[in-house]
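Structure, as C-alpha coordinates:
Of the protein chains in this complex, all but one are displayed in their positions.
Up next is subunit A:
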Amino acid sequence: MNSSVTSIKLVLLGEAAVGKSSIVLRFVSNDFSENKEPTIGAAFLTQRVNIGEQTVKFEIWDTAGQERFASLAPMYYRNAQAALVVYDITKPQSFIKARHWVKELHEQASKGIVIALVGNKLDMIENGGERKVAKEEAEKLAEEEGLLFFETSAKSGENVNEVFLGIGEKIPIKKPGEQANEQSGLRITDDQRVDLTNSVNGPVRSAGCNC
(Lines give C-alpha, C1' and ligand atoms only; values in the text may rest on other atoms or scores of the structure.)
Protein backbone atom coordinates (compact mmCIF):
# COMPACT_ATOMS: atom_id res chain seq x y z
CA MET A 1 0.00 0.00 0.00
CA ASN A 2 1.18 3.48 -0.78
CA SER A 3 1.08 5.73 2.20
CA SER A 4 0.41 8.90 0.23
CA VAL A 5 0.45 10.58 -3.12
CA THR A 6 2.75 13.49 -3.83
CA SER A 7 1.70 15.91 -6.55
CA ILE A 8 4.45 17.46 -8.62
CA LYS A 9 3.84 20.41 -10.92
CA LEU A 10 6.08 19.95 -13.94
CA VAL A 11 6.44 22.58 -16.63
CA LEU A 12 7.62 22.06 -20.20
CA LEU A 13 9.97 24.50 -21.91
CA GLY A 14 11.71 24.51 -25.26
CA GLU A 15 11.49 25.82 -28.77
CA ALA A 16 8.43 25.01 -30.86
CA ALA A 17 8.49 21.61 -32.62
CA VAL A 18 11.25 20.00 -30.52
CA GLY A 19 8.75 17.41 -29.30
CA LYS A 20 7.68 18.71 -25.89
CA SER A 21 4.11 17.49 -26.23
CA SER A 22 5.20 14.24 -27.89
CA ILE A 23 7.40 13.34 -24.93
CA VAL A 24 4.46 13.94 -22.59
CA LEU A 25 2.07 12.00 -24.80
CA ARG A 26 4.51 9.07 -24.84
CA PHE A 27 4.84 9.22 -21.07
CA VAL A 28 1.14 9.69 -20.29
CA SER A 29 -0.49 7.35 -22.80
CA ASN A 30 2.46 5.51 -24.38
CA ASP A 31 1.45 6.94 -27.73
CA PHE A 32 3.06 8.90 -30.54
CA SER A 33 1.57 10.62 -33.56
CA GLU A 34 3.74 11.71 -36.46
CA ASN A 35 2.31 15.12 -37.28
CA LYS A 36 0.97 16.19 -34.00
CA GLU A 37 -1.04 19.40 -33.94
CA PRO A 38 -0.37 21.69 -30.98
CA THR A 39 -2.49 20.55 -28.05
CA ILE A 40 -5.88 22.23 -27.83
CA GLY A 41 -8.11 22.22 -24.81
CA ALA A 42 -6.11 20.32 -22.21
CA ALA A 43 -5.50 22.27 -19.01
CA PHE A 44 -2.72 19.95 -18.02
CA LEU A 45 -2.06 16.24 -18.27
CA THR A 46 -1.53 14.03 -15.29
CA GLN A 47 0.27 10.75 -14.81
CA ARG A 48 1.05 8.71 -11.72
CA VAL A 49 4.23 6.73 -11.23
CA ASN A 50 5.39 4.60 -8.34
CA ILE A 51 8.80 5.32 -6.95
CA GLY A 52 9.63 2.90 -4.19
CA GLU A 53 6.86 3.12 -1.62
CA GLN A 54 5.69 6.42 -2.96
CA THR A 55 3.19 7.36 -5.64
CA VAL A 56 4.08 10.52 -7.48
CA LYS A 57 1.43 12.30 -9.50
CA PHE A 58 2.83 14.56 -12.22
CA GLU A 59 0.72 17.56 -13.19
CA ILE A 60 2.27 18.43 -16.53
CA TRP A 61 1.81 21.98 -17.84
CA ASP A 62 2.23 22.66 -21.54
CA THR A 63 3.23 26.18 -22.62
CA ALA A 64 0.16 26.29 -24.89
CA GLY A 65 2.25 28.32 -27.33
CA GLN A 66 2.68 31.22 -24.91
CA GLU A 67 6.48 30.91 -25.09
CA ARG A 68 6.58 31.94 -28.74
CA PHE A 69 6.60 35.70 -28.30
CA ALA A 70 8.10 35.81 -24.82
CA SER A 71 4.58 35.77 -23.39
CA LEU A 72 4.79 33.07 -20.74
CA ALA A 73 3.03 34.27 -17.61
CA PRO A 74 4.70 34.18 -14.17
CA MET A 75 1.82 31.87 -13.24
CA TYR A 76 3.38 29.19 -15.43
CA TYR A 77 6.50 28.91 -13.26
CA ARG A 78 4.64 29.45 -9.99
CA ASN A 79 5.23 26.55 -7.57
CA ALA A 80 6.68 24.35 -10.31
CA GLN A 81 8.77 21.64 -8.66
CA ALA A 82 10.17 20.27 -11.89
CA ALA A 83 10.86 21.40 -15.44
CA LEU A 84 11.73 19.67 -18.69
CA VAL A 85 13.88 21.82 -20.94
CA VAL A 86 13.66 20.11 -24.31
CA TYR A 87 15.75 20.58 -27.46
CA ASP A 88 16.11 18.74 -30.74
CA ILE A 89 19.53 17.08 -31.13
CA THR A 90 19.41 17.78 -34.87
CA LYS A 91 18.76 21.54 -34.40
CA PRO A 92 21.58 23.61 -32.82
CA GLN A 93 19.28 26.64 -32.56
CA SER A 94 17.00 24.71 -30.22
CA PHE A 95 19.95 24.01 -27.92
CA ILE A 96 20.77 27.72 -27.74
CA LYS A 97 17.14 28.28 -26.79
CA ALA A 98 17.44 25.56 -24.13
CA ARG A 99 20.32 27.47 -22.48
CA HIS A 100 18.05 30.51 -22.41
CA TRP A 101 15.24 28.57 -20.72
CA VAL A 102 17.58 27.18 -18.07
CA LYS A 103 18.66 30.73 -17.24
CA GLU A 104 15.03 31.88 -17.19
CA LEU A 105 14.12 29.06 -14.79
CA HIS A 106 16.90 29.99 -12.39
CA GLU A 107 15.55 33.55 -12.33
CA GLN A 108 11.80 32.91 -12.26
CA ALA A 109 11.14 29.55 -10.66
CA SER A 110 11.28 28.39 -7.06
CA LYS A 111 14.76 27.71 -5.67
CA GLY A 112 14.55 23.95 -5.30
CA ILE A 113 13.19 23.24 -8.79
CA VAL A 114 14.50 20.04 -10.40
CA ILE A 115 15.37 20.65 -14.04
CA ALA A 116 15.90 17.93 -16.62
CA LEU A 117 17.65 18.82 -19.88
CA VAL A 118 16.25 16.58 -22.60
CA GLY A 119 17.73 16.14 -26.08
CA ASN A 120 14.92 14.64 -28.15
CA LYS A 121 14.68 12.93 -31.56
CA LEU A 122 17.35 10.23 -31.01
CA ASP A 123 15.45 8.11 -33.54
CA MET A 124 16.36 10.51 -36.35
CA ILE A 125 20.06 9.75 -35.88
CA GLU A 126 19.45 6.05 -35.68
CA ASN A 127 17.72 6.41 -39.05
CA GLY A 128 20.71 8.11 -40.68
CA GLY A 129 20.00 11.75 -39.73
CA GLU A 130 22.82 14.02 -38.65
CA ARG A 131 23.39 14.89 -35.01
CA LYS A 132 24.05 18.62 -34.63
CA VAL A 133 24.25 18.92 -30.83
CA ALA A 134 27.08 16.89 -29.30
CA LYS A 135 26.17 14.82 -26.27
CA GLU A 136 29.28 16.12 -24.49
CA GLU A 137 28.20 19.71 -24.96
CA ALA A 138 24.81 19.04 -23.37
CA GLU A 139 26.39 17.02 -20.56
CA LYS A 140 28.69 19.94 -19.85
CA LEU A 141 25.76 22.34 -19.59
CA ALA A 142 23.91 19.91 -17.34
CA GLU A 143 26.90 19.60 -15.05
CA GLU A 144 27.50 23.35 -14.83
CA GLU A 145 23.88 24.12 -14.06
CA GLY A 146 23.08 21.10 -11.91
CA LEU A 147 20.55 19.55 -14.30
CA LEU A 148 19.51 15.99 -14.95
CA PHE A 149 20.35 15.03 -18.53
CA PHE A 150 18.72 12.56 -20.92
CA GLU A 151 18.59 11.91 -24.62
CA THR A 152 15.24 10.54 -25.69
CA SER A 153 13.07 9.53 -28.58
CA ALA A 154 9.41 10.30 -28.12
CA LYS A 155 8.83 8.36 -31.32
CA SER A 156 10.33 5.05 -30.15
CA GLY A 157 9.77 5.74 -26.44
CA GLU A 158 13.47 5.32 -25.70
CA ASN A 159 14.46 6.82 -22.33
CA VAL A 160 11.17 8.74 -21.90
CA ASN A 161 10.01 7.04 -18.69
CA GLU A 162 13.53 7.39 -17.30
CA VAL A 163 13.23 11.18 -17.48
CA PHE A 164 10.18 11.22 -15.24
CA LEU A 165 11.47 8.54 -12.88
CA GLY A 166 14.71 10.49 -12.57
CA ILE A 167 12.82 13.62 -11.64
CA GLY A 168 10.56 11.77 -9.21
CA GLU A 169 13.58 10.33 -7.39
CA LYS A 170 15.21 13.71 -7.05
CA ILE A 171 12.25 15.56 -5.59
CA PRO A 172 12.12 15.50 -1.81
CA ILE A 173 9.07 13.52 -0.80
CA LYS A 174 6.88 15.14 1.77
CA LYS A 175 5.73 13.14 4.74
CA PRO A 176 2.01 12.36 4.98
CA GLY A 177 0.17 15.29 6.45
CA GLU A 178 2.32 17.93 4.80
CA GLN A 179 0.44 17.51 1.57
CA ALA A 180 -3.02 18.73 0.72
CA ASN A 181 -5.65 16.11 1.32
CA GLU A 182 -5.88 14.37 -2.03
CA GLN A 183 -8.82 12.01 -1.48
CA SER A 184 -11.36 14.72 -0.82
CA GLY A 185 -10.54 16.42 -4.11
CA LEU A 186 -10.55 19.76 -2.34
CA ARG A 187 -7.67 22.12 -2.72
CA ILE A 188 -7.75 23.16 0.90
CA THR A 189 -4.47 23.32 2.74
CA ASP A 190 -5.55 25.49 5.61
CA ASP A 191 -8.79 26.75 7.03
CA GLN A 192 -9.16 29.79 4.82
CA ARG A 193 -8.33 28.33 1.43
CA VAL A 194 -11.43 27.52 -0.50
CA ASP A 195 -12.45 25.35 -3.38
CA LEU A 196 -14.77 27.33 -5.62
CA THR A 197 -16.21 24.23 -7.19
CA ASN A 198 -17.26 22.89 -3.83
CA SER A 199 -21.01 23.35 -3.57
CA VAL A 200 -21.47 21.56 -0.27
CA ASN A 201 -21.78 24.78 1.69
CA GLY A 202 -23.74 26.62 -0.89
CA PRO A 203 -24.83 28.37 -2.94
CA VAL A 204 -27.90 28.75 -0.81
CA ARG A 205 -30.85 30.80 -1.83
CA SER A 206 -31.88 32.04 1.53
CA ALA A 207 -31.11 34.83 3.86
CA GLY A 208 -28.27 32.66 5.09
CA CYS A 209 -26.69 35.78 6.43
CA ASN A 210 -26.40 35.69 10.17
CA CYS A 211 -26.07 39.39 10.68
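FYI, a contact is a pair of C-beta atoms (placed from the backbone, for glycine too) under 8 Å apart; a residue touches a chain by one contact, two chains touch by 3 or more; residues count from 1.
By our rule, contacts and distances are computed from a predicted model.
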Listed names "Rab GDP dissociation inhibitor", "Proteasome subunit alpha type", "Trafficking protein particle complex subunit 2-like protein" or "Phosphatidylinositol glycan, class S", matching UniProt entry of the absent chain: "Rab GDP dissociation inhibitor"
Hidden-chain contact residue, picked from the options A:30, A:50, A:71 or A:156: A:71
Subunit A residues that touch the omitted chain in the full complex: 16-17, 38-46, 62, 64-66, 68-71, 73-76, 78, 187, 192-197, 201-211
